[in-house]
Structures are given as C-alpha cells and as structure tokens.
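Missing here: one protein chain of the complex. Every other protein chain is in place.
Letters A and B mark the chains as written, and numbering starts fresh at 1 in each.
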Amino acid sequence: MIQYIIKRLLQTIPVLIGVSIIVFAIMRVFSPDPAPIVLGQHATIEATEAWREAHGLNEPIIQQYFTYMGNALQGDLGTSYYTKQPVTQEIFSRFPATVELAIAAILFASFFGILIGTISAVKKNSIFDNLGMLLALIGVSLPIFWLGIMMIIFFSGTLGILPSGGRLNPLLQPDHVTGFYIIDALLSGDMAALKDAIHHLILPAVALGMYSMAIIARMTRSSMLETLEQDYIRTARAKGISEKSVIIKHGLRNALIPIVTVIGLQLGSLLGGAVLTETVFSWPGIGSYTVNCILKSDFPVVQGVVLLIATIFVFMNLIVDIIYAFLDPRIKYSKKGD
Amino acid sequence: MSEQNGQEQVLEKPESQLKEIWYSLCRNKGALIALGIIVFLIFVAIFRDFLMPYDPNYSDMGKAFQRPNSEHWFGTDQLGRDIFSRIIYGTRISLSVGLIAVTFALTVGTVLGSIAGYFGGKVDTVIMRCMDMMLAVPSILLAITFMAALGKGIDKAIIAIGLVSIPEYARIVRGSILSIKESDYVQAAKVIGNNDMTIIFKHILPNVLSSLIVRATLGISTAVLDTAALGFLGLGVQPPIAEWGDMLGRARGFIFSAPYTLIFPGMAISLTVLAFNMLGDGLRDALDPKSRNK
Partner (left out) sequence: MMLEVKNLTTEFKQKKGTVRAVNNVSFSVAPGEILAIVGESGSGKSVTSLSIMGLTPGKVSGEILFHGEDLRKKSVKEMQDIRGDKISMIFQEPMTSLNPVHRIKDQLCETIIRHMDLSKEDALKRAIEMLTLVGIPSPEKRINDYPHQMSGGMRQRVMIAMALSCHPELLIADEPTTALDVTIQAQIMELIYQLREKLNMGVILITHDLGVVAESADRVIVMYCGRVLEEASVVDLFANPKHPYTKGLLASIPRIDDQQERLYMIRGMVPNLADMPAGCSFSDRCDFCMDKCRQKMPKLKEVDGRAVRCFLYHDEEEETE
C-alpha cells in the first residue's frame, strides 16, 4: 500500500509540471502584455519598461519559467502585481473560505445525493424514483450562478430569511484560529457567530453542491440497482436481518465503491464551480479573487491558484484510490502494477 | 458499463444499430420532448431576425426597467432594451457556440484518441499524459484562463470551450479502440492488408460512434453552460451583443429591484441545457441494451 502511494505520488510530478507549463504558456505567451493593464494606459514607455524589467518579463520565456519553478519549489510563488504581497499569502488568506464552502457543498451533495439515489433505487419506478430523477435532471441542467441568483431572490428577497452574500456579519468575527469560521466560532464558543456563519453558508453551499448532488444521486441509483440484484443481497435477506440493514449494510456499502470515485471527482470540480458561486454570493474565497486577477492580468496569482487547484485535484484522485482500498478488500495495490 | 456495451455492439452493423437507436428513442417520451425543444430552439436561432419584436440593442433609457407587460413580454433591462428580443438573439449564439465547440472538441479528441489507442506505446503515453494534465484543472477555470489570454469574443469562447473538452472525447475513443483493436474482425481486416487509416476509419470508428453521440449530446449542454458562465463573468462576448450569460452578469446589480431581468435569461439557459441533457439521457438509454429490454 505504501509502495503504491509513493508510486502514485511520483506519478503526479509530471502531471503537475505539465500543468505549470500549460498555465505558464497561456499566461505569458498568449496573453496580452500585462504592463499597460497594471500601470494604466497612460504610463510612460520608460515606466513600462522598468516595470517589465523589475518583474523579469524581459527575460527569455524559458528562463522565466525556470526561475518561476525554481522559486515555486521553495514555496515562493512570486508577488501579486497589484498588492505586492506574496502570492502564497494572498492565496492562503482566502483559501479557508473556499475550502469551507467546498466542504459544505460536498457534504450537502453527498448526503442528499446518496439519499435520493438510494430511495430511487429501492423504490424503482415509483413516484419517489421519478421525482428524484427529475430533480437530478434539473440539478445537472441549472447554471450554478443562476440557481444562486434565484435562491437569493427567493430566500433573501421574498422570504428574507437568509443573507444574500458575504461570509459573516463583520461584527461577529470570531477569533482567528484556523480561518474556518465555523470551527473558529466553535472553538471560541461563540454561538452567535456560529449561527451567522452557518446562515451565510447555506445558500452558496446548496447552489454549489446542487450539480454534484444530481451527479451523485444518479450514480448512486445505478450503482444501487446493480448491487441489489447481487446474490449476497438475497443471502442477507435470508438471514432475517431487517430490510434497512440489508439496504444499508449490504447494498449501500457495496454500491458506495463507485460512488466514492464520483464524490472525489466532484470535489475537484467544485473548486472550479466555486469561481462562479463565490462571484454570485460575494464569498471572499480564492474563486472570486482569481476571476478578478485574471481580468487584471495578475499572472503570478493566477498561476499560483491554478497550480494549487491542480495539486488538490491530483491529490484528491490519489485519496479516492486509497479510500477505494478500504472500501473494497479485493483490491490489492501492492501487487497491481497500475 | 460503456465498455461492455461497446463490446456487445461490435457485432452489429453500424447502420442497423443507428436505426434501432432511433426506434428506441422514439419510445422515450422525455427524449421526444427534448428533441421538440431542440428543434424549436434551432428554429428560433435560424429565423431570429423575423422573430424579434425589437432591435435587441436599441436602448431607450426612458423605458429602462419595465416589468413584463404586453409590449415587452419579458420586460426591459437597465438600458431599456427589450429582454425578449435579446433572448431570441442570444439563442443563436448559445447554440452555435455549443455545436461548434463540441464539433471541434469531438474532431480533435477523436483524432488524438484514435492515434493514442491504435498505435499505443510512447505516442499513447505522451498524448494521454497531456490529456491528464488538462483534466487536472477544472474545465471552467481552464476556459476562463484561456479566455483571459485570448480576449473576448464568440470565436474565442468557442476555442476556449472546445479546447477544454478535448480530453473527454480522446479518452472515450482511446478506451473503445483499445477494446476493439484486438477483436477478430479488426485482426481480419489487417490480415487482408488494409492500411492503418482504413482500419481506423472504416472498421473502428463506426463502432465508437454510439458512445460518442451520447457524450457529444451531453457535451453540448456543458458547452452551453460554460458559454453562459464565461458571459456571466464578463469574459464572453463584446458588448452590446446579447448573450444569455452576459445578460445575467450585467443585470446582477438589480437582483432585488428588477428580478425579471435575471429570471428570463436564466430560464433560456436552463431550458436549452435541460433539453440536451434529456436527449443525451434518452440516447444513452437507447444505446444501453440492458435498459432497452426493460
């Protein structure tokens, strides 16, 4: 198992190098010159030149890349063109917000996705199944940002029960420990802040998680249907255990194996969807920040964020494979080559 | 599951297979409704100039923010433009970006996947590693990055969205080819002395067709969604062109004062995406012999 993990870790290196090359190429070869955007249209030629020189943009592109990667390996992703702050600091000050949102969204998506998918499979072709699958179809068809807007109109506007954006009432800011407001509020025992943080989290998490929920519900249904036809389900029933145990302990437990893959992949793509959700809900995470940086040609930040997300994505895949081994005892990684 | 299907269908002739899919599709109510919606959308896209009651770009500030009424069915936006006309105008943009981007991705993906799957070895490794790299970044983030580099415009949106969906098609084609490559009839074609290109185009690709059709149909819905997302983020079309996502992005500030400016463009996106998803699902059911018999 450990051998397998090491092997997989080594395999991620070329992928990440490739991603860095792709992003670097897009940002520095194909993108327009950032100098006039950063300095404004009226900057003098001398000032522009000086700025380019100072940011190493006059070096040959290959050298720029190696300089960048050399620094990156030491944990230095450069500094933002605008704030002049280290990119790592810019990212990590916003990262907890995005992670909090993504985790809330994947929890929502997994819980309801598995629930709906399981009910649909167990009550196949019933009204529950049809409604569940209709919801799943709508879930994969609604644009995240529009769903968010509609929820704001309804829950914040019409009903007025949930906030329309932001992460927390600034007056309730709990002591900074982890940067995750819910955890921070719990640690400091600040119930008002906790409640407020959760209130702010509900709409963005549902908007972001809806698509994944739909995908997970569909996967769960088909996986459950296949599992429920297996011989060991009949054996479990013949043992006299309750139908609930049959479905959860023997059905869902086996059906879960492919579902976990889907959840893992969804968590990766949630980080992409966060770009849209954070924009809609003015959520102060890396998603909305990245969009701004792309629009302003803040190369170092964009490169840093894309590399970070790609790293997370690749590691998620690895984690999924490891969870696989725990869920399915038949898998033995140490013996298998791949 | 799709691999199994691929193998079972290997023995069928592609033409009769398509016919059977069509019949099975006709028995699926959802897919027929979806097909109806898509035909309607294509009709709107083609004849948009005759269907728009107003010039979509004509701005009359005196008429800004009119609620839906008999004159302006969907109301007017912040610049007094007729939202109904703008949505009709945007239909062609969304559909054409979707169709062209998918066609582009399908073509490039099929070529890359065929080469990787058929020749294997180092070529395979290089191509598929590149695909893995692209898959390691969420597609919408990659598309945004591309758009930032390329600049605004429909043509650029097509390229950005097309590029990021290449890996999916390459993977499908490669996977299917790997499973078909060793089959007896491809071996037989080789023995007779057909060259590689003939074998790929005449013997292998027709068998991959079914899963590609499904993937491409679902791909159109993703492309329409991505187009709208780019527009929403202000990375889509140049103003004042009416594009659904762009309309949403620009009206976002009026979420509480004029919600109708946001409701209708979003419904247009959702309906289009829903239709292609339903058609894609119907096609998949039609292609899956397991569900066909039920």
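Just so we're on the same page, contacts are C-beta pairs under 8 Å (C-beta built on N, C-alpha and C of every residue); 3 or more make two chains touch, one makes a residue touch a chain.
Values in this document were obtained by computation on a predicted structure and should not be read as measured data.
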item	value
Left-out chain, listing which of the shown chains it touches	A
Among A:Thr48, A:Thr88, A:Ser188 or A:Gln230, the residue in touch with the chain that has been omitted	A:Gln230
Hidden partner chain, touching residue among A:Ala54, A:Ile127 or A:Ala238	A:Ala238
Which of A:Ser80, A:Ser164 or A:Asn254 contacts the chain that the document leaves out	A:Asn254
Hidden partner interface residues of subunit A, rising order	230-232, 234-243, 245, 249-250, 253-254, 257, 327-330
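Everything that follows uses one rule, which is that only the chains that are shown with their structure count from here on.
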item	value
Length of the line joining the C-alpha centres of subunit A and subunit B, rounded to whole Å	23
Subunit B - residues contacting subunit A, complex	1, 129-130, 132-134, 136-142, 144-146, 148-151, 221, 225, 228-229, 232-235, 245, 248, 252, 255-256, 259, 262-263, 266, 269-270, 273-274, 277-278, 281
Subunit B partner contacts - residues on subunit A that touch it in the complex	14-16, 18-19, 22-23, 26-27, 30-32, 137-138, 140-146, 149-150, 152-153, 157, 164, 222, 268-269, 271-273, 275-276, 279-280, 290-291, 294-295, 297, 302, 306, 309-310, 313-314
